[in-house]
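Structure record follows, encoded as structure tokens.
One chain of protein is taken out of this complex; the other chains stay put.
On to subunit A.
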């Protein structure tokens, strides 16, 4: 009996241990999901429901949070509201039921667009630069390569916010404050070190013979890089891109400090919703829910690569 178990423990876990493992994993997943579920539920609650105690699990769902998120409203007398024509949209209807009319669109959508441009832009730059740099470090004799790599890594050794004041002053001088370009450059600078280190590992694993074969087959090194190395580094590039994107997407501290208007991203904008018309938790929750979507989609699209990227190095050939 015991010998059978030992043999199985190496090749295939027993049914019981599989169940225990599954239970733990599912429990962990559920616990981590709770805040997310709470946010999504709250986004569909009416403001009174959202602050009721004990929290309501069953409630009348409403799009009020989303309407409030995307619009600015003004309070009007009921006479004025009845004098208006029939409501033109669901949001109109909801707003009027609260004795308000829609005054115009809110800043959420432009802020969300800023987030998209800045996060994807900086990710693209960081990964492109990182791939080229990692390839260089991996394949060529770079003078002082070890020191350079350490220097690149050392930029991540302090909390980025430690350099916030100098960067703030620099950006003001350069006119990069509150510009999308400034934020892209900043996030690229932070992410490129991560990208170089992650990608160097991936590219080190790609045998040189592939490029050498391509170069003998008549291609230049650049062509060999694009035609042979890059297609094989997609796993690493995808994993790196997700890490970079998550950082740039979620970044709050620099965004608060360096953006206030035109280039403001969603993270610093969402808390400001609270101040506008009372504590509008459903609108905040709606803003957060929508904010999660792009990362979710990106991660799902690349999940195969991400999984391989994370377990990378665990299994050597």
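Points to keep in mind about this one:
The rule we apply is simple: a contact is a pair of C-beta atoms (placed from the backbone, for glycine too) under 8 Å apart; a residue touches a chain by one contact, two chains touch by 3 or more; residues count from 1.
Everything below uses one rule, namely that contacts and distances are computed from a predicted model.
You can't see one chain of this complex, but its UniProt record names it "ABC transporter ATP-binding protein", from the set "Fe-S cluster assembly protein SufB", "ABC transporter ATP-binding protein", "Cytochrome bc1 complex Rieske iron-sulfur subunit" or "RnfC2".
Among A:213, A:253, A:274 or A:307, only A:213 touches the chain left out of the display. The missing chain lies against subunit A, touching residues 207, 209-210, 212-220, 223, 228, 231-232.
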